[in-house]
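Data first, discussion second: the structure below is written as structure tokens.
One chain of protein is taken out of this complex; the other chains stay put.
A, B and C label the chains in the order they appear, each numbered from 1.
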Amino acid sequence: MSRLNVKLGDLSLKNPVIAASGTFGYGEELENFFPVESLGAVATKGLSLKPREGNPMPRIVETPSGMINAIGLQNVGIEAFIEKKLPYLESKQVVVIANIFGNTLEEYVEIARCLQPTSVPAIELNISCPNVKAGGMEFGNDPVQAARVTEAVRSVFNRHLMVKLSPNVTSLPKVACAVADAGADSLSLINTITAMAINTKTRKPMIANGVGGLSGPAIRPIAVRMVAEVYRSVKIPIVGIGGIGELNDALEFFIAGAQAIQIGTATFVEPNAAHQLVKDLDSYLKESGINHLKELVGTLKWPS
Amino acid sequence: MSRLNVKLGDLSLKNPVIAASGTFGYGEELENFFPVESLGAVATKGLSLKPREGNPMPRIVETPSGMINAIGLQNVGIEAFIEKKLPYLESKQVVVIANIFGNTLEEYVEIARCLQPTSVPAIELNISCPNVKAGGMEFGNDPVQAARVTEAVRSVFNRHLMVKLSPNVTSLPKVACAVADAGADSLSLINTITAMAINTKTRKPMIANGVGGLSGPAIRPIAVRMVAEVYRSVKIPIVGIGGIGELNDALEFFIAGAQAIQIGTATFVEPNAAHQLVKDLDSYLKESGINHLKELVGTLKWPS
Amino acid sequence: MKDTLSQIVYHRSIGNDYYRIGLKTGWASFQPGQFAMLQVPGDGGVLLRRPFSLARQEGEVSEILYKAVGRGTRNLVKLQPGVPLKILGPLGHGFSSSEVSGPRVAVAGGYGIAPFWEWSLQLAKLGHRLQIFYGARTKTDLLYLDELRDAGAEVQCSTEDGSAGFRGLVTDLLREQFPNGKVGRVYSCGPWGLLQAVGQWCESHSIPAELSVEEAMGCGTGVCLGCVVQNRAGKYFRACKEGPVFLAEQLKLN
Partner (left out) sequence: MKDTLSQIVYHRSIGNDYYRIGLKTGWASFQPGQFAMLQVPGDGGVLLRRPFSLARQEGEVSEILYKAVGRGTRNLVKLQPGVPLKILGPLGHGFSSSEVSGPRVAVAGGYGIAPFWEWSLQLAKLGHRLQIFYGARTKTDLLYLDELRDAGAEVQCSTEDGSAGFRGLVTDLLREQFPNGKVGRVYSCGPWGLLQAVGQWCESHSIPAELSVEEAMGCGTGVCLGCVVQNRAGKYFRACKEGPVFLAEQLKLN
């Protein structure tokens, strides 16, 4: 499957299919379905400095062709991750992308510092999670703040730095450029879109947190647009995310300019989705006589 | 059905159900299905100073639980509207909301000036259409610009001025406040979300224009969130729009803070949708022992 | 035009992904070339209805001939008789019933044959015989052959691979049959390439032609402006309202 390998700057992936953060646990949960090392990489659940219990229930609700979640970044914390979760992933020799999240710039830096001495080849900087009160979102919504945190993490982590962008902004290209200039090696987009559903009987939000993040096929057209826009404005590699479930969805993102993609919500519906996509992509390229995936990337024909 | 009447500032509607701009023609097309005067109001297709032919085909494409359109504001122009289309609506005695759109601030003002001497009781200022190259979107994405155009139109049109907001912004409350301060009587939200779908065989966008606007149930959770947010930050009435098809959808918007709602894409699927909703709303209030719709508005219980 | 909660009366595969579906609409009749917006199952987030030509009205039952091509139609295939489905129609303008001097010729491609079943019957009732030129990729894509003959039409077929009838394009067959263009009126339904070729040939022989176009449709009722076609002056018309049948001279054919 050499036609599928990808180089995101200095990060080599055997294929472009990555399990999205928060939708694949720490990589152990789905081992019954397929070998985790068949994926290009695994992005871990968002990791914070201290363990977090996350938000109260209910945390998820289905919406038309999508779902809203406000898990609130429940995670074991960076220390327990490195001690207890990382060894499994290391034993499988799969590329690990540590998705990290801080309440403050200092926390981001601290977590990155903890990761520097480990084997983890890449950090995905989550500056875009809408489900926590402090931090996160504010960084992602402002180019200046986004650049600041990127730069700070850059200075303490010397391997691949991927920055995950928030779609809840007027101009994603602006944030993308700022982050690229601040030293990001790649960009992943999009995170979930802030959304709300209301229980009309109780008049309460369907999610205890009030608002949450919309994911799934419903947001795909928005994500594809954003990837296409960002592709035109930055030079660093893009990882496309948002409602990808099957081959054709992924192809849209590659054509729009993504060099790799992440599978999130689809894994909930089809535990095998990411694995199946690797196989389908390979067959597609073969049958279409395309020598390498990169021939597809960014081939979108914009209207003149 | 007196439990359904609504006062948006000085604009009285017999019920809160409005046909959304661009999804109900000029009010004549669906007369086979129900009497147009059974609706609270009809928002016309976006009107420009000169007639516009709109964008080349294809103009629409279905996406999961939604659709993207880039009609490009094909319309007869303000003059022909007043001469040829308005008389029909006047004869039906339905409240007409003229949705207007300009390439420049001067054009907006000019159109509003044309409407001032007519019977049209309300303008809906479309500062949020993503489907034209100049104008539109830029106004909607910047609080300062949005306020400028609102103020300018305000000064030449002395009846109800509704401003329709673009969802493609980092902070809708900011734009909402600016527009309210500039003299808007009410706000309608949301317009479509900029989106793209790609034909993976031809590698061209599915829509000739490249990008278009996403509408339908897919965007409802985003629209509900935005209405709830804006409701907390402005005092003027809100008209909720986005993926409303049936009773429960509409209730979500009322609870989030909308005093009236608009039905768009749902009319494509069920020509009778808006009319049916009026009936269902009335039965709902009756059966729930709610004396008047306004008892519902803004009753959302935010988490503490 | 009305929206009817109909029931599937029959639903038959006729091979090669083609299906005949009968719906109890209770409609009295329709003008061939008119179409309907049919609800299809909502799997995968399918939202909009799908447009299909009306092929036949027999008593209370309307027939549609469709090909399973995408998400909506492929899920439609699974529905069995008895299932209720909403159908909005008859919509748009069909072929005209104007007086014609000379042979009435239909040119159809693929499932574009659908409207010509009812059209053959209606013309036969008025004492006219429709001469149908019917092109398809291969033999198994030729549909309704018995029905058309029973309806009194004269059918000549062509296939691209020569597996039935004339080998080649149906427009070549047409040219061969009417070298001098002595035709009263042409009705055509099929892919855009076919309509273009038919329109141009008719224009070169000054034959009045009516072309039924196929465009993506949001509403079918004229409110979305998603289905437009351009005339020669660059002005847009709605396929669902002013069409789907247009006079060839109204359309920009290139």
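Definition applied: contacts are C-beta pairs under 8 Å (C-beta built on N, C-alpha and C of every residue); 3 or more make two chains touch, one makes a residue touch a chain.
All of these numbers come straight from a predicted model, not from anything done at the bench.
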Can you say which of A:G77, A:P121, A:P173 or A:P271 touches the chain missing from this structure?
A:P271
Which listed residue, C:R12, C:K78 or C:R232, touches the chain dropped from view?
C:K78
Residue among A:I71, A:V95 or A:I198 that touches the chain left out of view:
A:I71
Residue ranges of chain A at the interface with the undisplayed chain
22-25, 29-30, 32-33, 45, 53-54, 57-67, 69, 71, 74, 216-218, 265, 267-272
Where the missing chain touches chain B, by residue:
64-65, 217-218
Need a quick check: the contact residues on chain C for the chain that isn't drawn.
41-47, 78, 80, 83
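The rule is short, and it goes like this: only the chains that are shown with their structure count from here on.
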Maximum distance between Cα centroids and chain C occurs for chain A
Any idea which chain sits dead centre by C-alpha averages?
B
Pair of chains ranked first by number of touching C-beta pairs:
A-B
For chain B versus chain C, what separation do you get between their C-alpha means, in angstrom?
36
Could you give the separation in Å between the centres of chain A and chain B, each centre being the mean of its C-alpha atoms?
34
Whole-Å gap separating chain A and chain C, where each centre is the average of the chain's CA atoms
47
Which residues belonging to chain A are in contact with no fewer than two other chains?
64-65, 217-218
Contacts with two or more other chains, residues of chain C listed in rising order:
44-45
